[in-house]
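As you look at this complex, bear in mind that one protein chain is not there, while each of the others sits in place.
When the chains are written out, they are named A and B in that same order, and each has its own residue count from 1.
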Amino acid sequence: MTPGTIEFLLAFADDEHLMGQQHTEWIGIAPFLEEDMAFASIAQDELSHAALLYSIVADSGEGGEPDDQVINRLAFDRSAAEYRSAQIVEVACTEWAHALVRHWLYDTAEDLRWSLVKQSELESLRDAAAHAAREERFHIRHADGLIDVLLRTPDSAKRLADAVGELLPLATGLFDPASGEAEAIEAGVASAPFDTLLPEWADRVQTRFPDIDIGSISAPAFTGRMYRHDDFAVLITRINSVRGIDPTAVW
Amino acid sequence: MGRTWSSMNEFEAFLNEGGMVEVDDDMPDEYRATVFRFIELHANSELMGGLTERDWIPMTPGLRHKMTVLAKTQDEIGHGHLLYMVAADLGIKTRREMIEDLFAGRSRFHNVFHYPVRTWGDQVAICLLVDGAAVPSQKAVYKDCSYGPYKRILKRIIAEEGFHLRLGEERVLRISQGTDAQRAMFQQSINDWWWPALRLFGPDSKPDDKLARWRLKSEKNEVMRAGWVQKFVPMLHSYGFTIPDPGLTHDPETDTWTCGPIDWEPLKRTMAMDGPDTARRIAEASTAWETTQWVRNALDAAPAGVIA
Partner (left out) sequence: MNTTTVDNTLLRRALAAVTTVDDPEIPGVSIVDLGLLETITATEDGRLTIGLIPTFSGCPALATIGADVKAALEVLPEVEKVTVEWLKSPIWTIERVTAKARRTMATDLTLAIKVDSGPTLCPRCGSPTVEKSEFGPSRCRAIHRCGSCFEVIEVMRDR
């Protein structure tokens, strides 16, 4: 596996990992029990996708199923500068409207993203895409069901609109390609650049929120996903707070 | 409408013969209220247990490990959801009323969830000592339970709690083989959680226990408590941990461990909603509930059946 392909896979894995992590924050404090269970299930799916993707990266050298410690080192032990996540999964959403809107924006983009690797030359990635595809539809359907209802009442519709306004620029950053994307496409790992699907995502966003003037969604400036959101430091400290007690410990 | 009974005597005779009560039966009001309170307490405790654990999910030390930890919390909240449905069917309070009573500090939940979870070791100690107390307690309710809808749900809950307990035991085993820092952390957690978990069984059962007569409980508290002590003392000793009970005794002939005198004051305080972490826990849950009120308002305004 080339360094570019690794970079490409890490960006995907980091997004899934941190999205799942953010969803876990809502388990138990969502508006009602059904949503607690929904955020738990969706977090579980996203974290499992992350584990699949990290394990593909970890597998690139020796072969064989990587153990938890190898996956954990990739997931937790890199420096901030080494992460390749998009800022939408790094930002803290302390309002439930924001958490729900992010869930929808992210899963809608993720659904498209998996479609680019469903015929990957990498068999393990192809298999992961098949698992993810069935789960993503379900996630989006869940978010859609709630958003349908919340858009009908002025107060809740306003909260969603505010959340869309704040989060959309960050969510567009999902389409900011990892620096290895071209190499990954060259190697047949992915079929096309992610940002070729940006117009379709923008269409879905506009259809989902017809009364919100989202303006024109244009491709994000290329950063190679090198810059972390201000909230990242707190996020990663929280993630590693128990691991940090004793780096040699196995829990 | 299901069956009716002309008197409490007749109803108790029905229970004595092993009869099962179903939701549409015209059960005596006192039985209905007792079953309701019992299931409500169980549901509240599942939910508060989930809220106790939830704080630590984002900090779980391991990616796949996090999936198992969050799945456990999802189980607890799911059990709460199922139990609230069964309780609400008894027609005394709706699910929302029960949750609002809970978050307003007007209704009870088990003593163990009135304590602060300070470290990851505490989180693991709950999986071992609290779940290890919950499983036999629930089995004792299930075994001869007279209320059908509750009994059937308990069977699934027990299966899942048994799985949690096994995961808890595996975690404790790993920690026991771990570093000094891990072992020291867990020893402190045993010190802090041993007595609250032991008191979960409650004081010795009274001979005229209504719950036993109506088949909502088939084992005496003291018997379950003794079984718990007998299970966990040797296990923790074998891992090199100590038990914070200076009165603990061992009978070498029968190889039986017996705990020392039990101070019931802390249990009374938690029952009076005055445990070490009660106020903070309730306040936190209630704040979270209030900040999402707008979502429930919007759903309430929507035509029925739009969403589950």
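By definition in this document, contacts are C-beta pairs under 8 Å (C-beta built on N, C-alpha and C of every residue); 3 or more make two chains touch, one makes a residue touch a chain.
These numbers were taken from a predicted model, which means no experiment stands behind them.
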Sole residue of A:L105, A:A128 or A:L160 that reaches the chain not shown, by the stated touch rule
A:A128
Specify the residue from the set B:G132, B:P149 or B:G168 that touches the hidden chain.
B:P149
Sole contact to the chain not displayed, among B:M67, B:V117, B:I175 or B:L267:
B:M67
Residues belonging to chain B that touch the chain removed from view:
23-24, 64, 67-68, 71-72, 74-75, 77-79, 81-82, 85-86, 89, 149, 152-153, 155-156, 159-160, 162-163, 166-167, 308
In the complete complex, which positions of chain A touch the hidden chain?
33-34, 37-38, 40-41, 44-45, 47-49, 51-52, 65, 124, 127-128, 130-131, 134-135, 137-138, 142
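To be clear about the criterion, only the chains that are shown with their structure count from here on.
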Go ahead and note the Å separation of the Cα centroids belonging to chain A and chain B.
35
Which residues of chain B touch chain A in the complex?
47, 50-51, 54, 57-67, 70-71, 73-74, 77-78, 80-81, 84, 120, 171, 174-175, 178-179, 181-182, 185, 285, 288, 291-292, 294-299, 301-302, 306-308
Mind pulling up the chain A residues that touch chain B in the complex?
17, 20-21, 24-25, 27-34, 36-37, 40-41, 43-44, 47-48, 50-51, 54, 68, 71-72, 75-76, 95-96, 145-146, 148-150, 152-153, 155-156, 159, 238-239, 241-243, 245-246, 248-251
